[in-house]
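Here the complex is missing a single protein chain, while all its other protein chains stay put.
Here the chain labels run A, B and C in written order, and each chain numbers its own residues starting at 1.
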Amino acid sequence: MTDTTITFGHSPKPLMFKVKNILTRNGTLSAFFLLILVNLAITPNFLEIQTLYVNLTQMATIAIVAIGMTLVIGSGGIDLSVGALMALAGTVAPLIMLSDFGMSNPSIGLMVAIPVALLAASAGGLFNGVLVSRYNIQPIIATLVLFISGRGIAQVLTNGELQSFDIPAFEFLGTGRLLGIPFQAVITVVLALVCAWTLRRSIFGRYLLAVGGNEKAAQLAGVPVKKVKLVTYTVCGLLAGIAGLITTAINAASDANQTGQLMELDAIAAAVVGGALLTGGKAPVIGAVLGAAIIQLMGYTLLANGVHDAVAMVAKAFIIIVAVYLQQMRGGSK
Amino acid sequence: MRGIHKSFGGIAALTDAELIIQPGEVHAIIGQNGAGKSTLIKVLNGAYKHDAGEIFFMGEKVSYGSPHEAQCAGISTIFQEVNLIGYRSITENICLGHEPKRFGMVDWKRAHSHARSTLRRFGLDLDVRKPLNEFNIATQQLVAIARAVALDARIVIMDEPTSSLDDHETSVLFGVIRELKASGVAILYVSHHLDELFEICDEITVMRDGRTVDRKHISQMTKLDMVAGMLGRSIDDVEAGGTTGFSAKSTPIGEVMLAVKGLGGASPVKNVSFKVHKAEVLGLAGLLGAGRSEVARAIFGLDRDQKRGQVFIDGCEVEFERPTDAINAQLGFCSEDRKQDGIIPQLSVRENLTLALLPRLARRGLIPEAEEREIVARYMDRLGIKASSMEQPISQLSGGNQQKVLLARWMATNPKLLILDEPTRGIDVGAKREIQLLIRELADNGLAVLMISSEFEELVEGADRVIVIQEGQSVDELTGESLRVNAIIKSVSHISHAKQ
Amino acid sequence: MLSRCSAQLRSEGVWIALVLMIMFGGLRYDSFLTEYNIMTFLSYNSMFILIALGMTFVIMSGGIDLSVGSVVALSSVVVAAVSPYGIEVALPVGVLVGVATGAINAFVITRLKVVPFIATLAMMLGARGMALVVSDNQSVPVSWDSNFTHFGLGKAFDYLPWPVVTTLIVFIGCWVLLEKLPFGRHLLSIGGSEESSRLMGLQVERTLWGVYVLSGALAGLAGVMLASGFGAGQPLEGMGWELSAIASVVVGGTLLTGGLGSISATLAGAILLGLIFNILNFENGSGTITFSAYWQSVIRGGFLLVVVIIQAKIINKARAR
Partner (left out) sequence: GLPVLEQKERYKVGFAQSESNNPWRIAETKSFKEAALSCNWDLVYTDAAGSAAKQVSDVDSMIAQQVDVIFLPPREERPLLPAVMRAKSQGIPVFLVDRSVDAKVAQAGRDYVSFLGSNFIEQGQLAAQWLIENTGGQAKIIELEGTTGSSPANDRRKGFDDEIAKHAGMTILASQSGDFARDKGRKVTETLLQSHPDVNVIYAHNDEMAIGAIQALEASGRKAGTDVLIVSIDGTRDALQAIIDGKMALTVESSPFFGPLACATLKRYVGGETIEPWVRVSDRIFTIDNAAKHIDEAY
């Protein structure tokens, strides 16, 4: 049709231009590198392995929840209940482990506690899915229900009280190392790869994007729209549950009041900074992990440099806008 | 307009395009799908910004930043896809942006009467307070036209205004165009119905691959000239092919594939019965709003409230709960509304094409990539789908190519019965021919095809048999000798005319 | 193109639920329908109604505004600081604070093309941060000597609390804006389809500016009520208010996808969601059961679920026809 080359990355151009090109085309990455550069310049002791570990462990939960959020956003929805589901999973596991049964059979208790906790969070996700797909309730409102009462359920279960425990096998989830790498970072990477791969290669992934892109058309083409949504929200709940368990494990205590507080905002921000479109049809899982890294690094930078909480909030607001703007420059060629 | 360039993400859509329109003339732009007609129009009215070139309007150099500016300057546009607001009433849609006001407040009384009188020019008498989406596409299209005409513009741009109108409505539109023309308004007219042009147009600009390749007065052109110009081929070459793509039938009709008995239920479908045989193309004719699309949707397991009646596939009665069931029974359905029910805009050509095939393609839930690519390449090749690659988002393709991808989506599933609702709506002659050829070829290979079309010519030449639907009832069947355009027109409009 | 489904606004559900709730409360608790309870209830909920009204406009235009809760806080601390000059100064200042944040939202949305959800999410952080910075992390005392607190605590004609009167006036203004002025029509069209509206020649950006500025202004006004009705500018107040505002709007039947909505249904929705708190308080005082804070959240979520499902059923039924 035209005589211009279609893939304009290959044409010979000065190096600077190329770098600029890659960065403008991948705004998320450029925002990330920008943050790293800033940190190298101003943050004391930034180039330490411990710094890396601290950031890895702290971003793990955001990243895991953001992956689930990306899937939901990709299917055209949103999930406000992830923080509440984290709290739910985080309280259910210690409840079982600290019960008479769990105390007398520690290993069986652990084997039961983790799946049951994850099941509880998945059930919450499934509940969201049912509201969204079966009753056609708009996702923000559907998930607002569990946002309000999910944490309440967790609090009712524990009467709002903290449950401290000393179960090293469980705490490994939060504090352990695998080949020297924080265990939760390993979990994050594995989950990200599995999800990214599933999205790319599996029929479910294709269906998910089709539903997010144009639900009516997908339905007409034989995509089981409701089932896809059910699975998507359930997976998101499951991932939130995993994050909840990790949080509980690090703290060696479950706190229904605090676990996952405001996580939905971080996760949504991470997903969007990572390139998810709130209109659906795109689910960049790896981007979400990168987005989580940006959110984490941003917090780290402000904190480590003594920027006080109030000012940090303003700065965060600014950085989110800049990151999303950079991210969007890639898409909007106009 | 002179030397207009416009590209999307590095792909040129317009190269050195030129357009000159005189006051009081009806100027047609023709060209294949993707030739750049709509893009040129959008550049003119400010929806897109051009990369290079100049636009002069009444001797002044102009460049509009938005359709709003163009509208203020006197350029009003009817866009190719109906672009109105479904939830809002007809009045609101017509008056939007220039509501009659009293003391700064919207004067609803005047607004309604303005809307009513505007529509009356088109012979429509509708409840203007109702939301637009309660009306069918043809009515919506007429509302869009009425809106543009009511704007008191110097130039009215019409991008394929007739693609969802029937003959009667088209002739009403032509009446309005003549009125406008008489009052000195210039009209820019884009259409794939070449015959229409002779009726209404003065000047023709031919576009090909983003360039304006020819500009002549209509009297100096024949249909063949136009087709040749659009395709960039010699006249002889084109002449050999005929005007529609349908060739003569080569395979005898087989046994009954689909039988519909007394289908009815909620309005507008009341009582429809017909049979489709293997290797047969059955046409459904009817006026807009007769309920043809609803019949098709009901068969395919959509709109489940159409409860009465029976549907048989291969002799067995079936009741599809959802499209998946129909697909499993090897049915395929191309809906009339590409944007709403067809494409998944963010996904690539490849992903769109294999969507319906996935359950069969996938192994243990995974999609075999190589095989998928191979299938996509095969169909893109076979249907001549023009895209920069199979990874291009489908939203960037022209309408005709989008339609081909959707056809391929169903062909790939190797269906027994294919339901095509307006398969060639808004598609250029070149692509249309190809699609028509393809339909024939599919039928000859034993496929049963149910084709809904508002173009009677297409039905006459393409269908083996035509069922006429009138106000939700199947009233007539035309075959063989009786299958003539005139006969369809008569049959289709019999009652409605008698009523008036 | 356009969908075929008939989609008229359905908001019967919220009115029925509201009437049922009021009847329930009135029959079960002696002092529920007393003047004191009704007036203090309305007075307190005025703030929620105001931001819910603003949110209705935003949602009808197809957007969302997550920043309102923080803007209330920001406005309240700024207003508290100028309260010695009296309400004549404080009121415009508070509204202006809201207008400014709304304008920033609008700028980010229309110019930088950041989706409303994210743009206002950032403002939610930003305004909260600003509120804390301005107030030096403390609630800001208001002047009790000027007429400032009269606005939040006083009554018009010795009967109706000023916040209620103000909200009533704002409500009427919003209704006129939506039903009688072109602006209302334009924003509904934009919510129905932004692309179509642009192609039809609407000045989409200008209307969106109006929508976000209005939402901000109403949040600013709510901030004035907060400061003068509670005697302090409170940088930490208003957390989660955006979500209850969204819930009020949706419970009222306004489509989150935009294009369809009703101002009066939002009013009903906001009152309904406020009532549940009031009723829980009365239930805890009636001596049979005491719901802990946790049970209260479970019940509130459950209540929202019921209302939303009823709404969904009504809407789905209408759609099926």
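The criterion applied here is as follows: contacts are C-beta pairs under 8 Å (C-beta built on N, C-alpha and C of every residue); 3 or more make two chains touch, one makes a residue touch a chain.
Small disclaimer: the values here were computed from a predicted structure and weren't measured.
Undergrad: Using the contact definition given at the top, list the shown chains touched by the missing chain.
TA: A, C
Undergrad: Considering the whole complex, which of C:234, C:248, C:262 or C:311 touches the chain not shown?
TA: C:234
Undergrad: Which chain C residues would touch the chain omitted from the figure, given the whole complex?
TA: Interface residues of chain C facing the absent chain: 29, 31-32, 34, 36-37, 40-41, 44, 47, 132, 135, 137-142, 144, 152-153, 226, 229-232, 234-237, 239, 277-278, 281-282, 284-285, 287, 290, 292-294, 296-297.
Undergrad: For chain A, which residues touch the unseen chain?
TA: Listed in rising order, the touching residues are 43-46, 48, 50-51, 54, 57-58, 155, 159-162, 164, 175, 247, 250-253, 255, 257-259, 261, 299-300, 303-306, 308-310.
The rule is short, and it goes like this: only the chains that are shown with their structure count from here on.
Undergrad: At what distance in angstrom does the C-alpha mean of chain B lie from that of chain A?
TA: The answer is 43 Å.
Undergrad: Going by the touch rule set out above, which residues of chain A reach two or more other chains?
TA: 216
Undergrad: Could you pull out the residues of chain C that touch at least 2 other chains?
TA: 3, 255
Undergrad: Under the stated contact criterion, what part of chain C meets chain A in this complex?
TA: 3, 64, 108, 112-115, 117-119, 121-126, 128-133, 137, 243, 246-247, 250-251, 255-257, 292-302, 304-305, 308-309, 312-313, 315-316
Undergrad: Of all residues in chain A, which touch chain C in the complex?
TA: Touching chain C: residues 78, 80, 131, 135-138, 140-142, 144-153, 155-156, 159-160, 216, 265, 268-269, 272, 278-279, 309-318, 320-321, 324-325, 328, 332 of chain A.
Undergrad: Contact residues on chain B for chain C in the complex?
TA: 47, 66-68, 70-72, 76-77, 79, 81-88, 92, 96-97, 99, 101, 104-106, 131-134, 136-137, 140, 147, 266, 305, 337, 339-340
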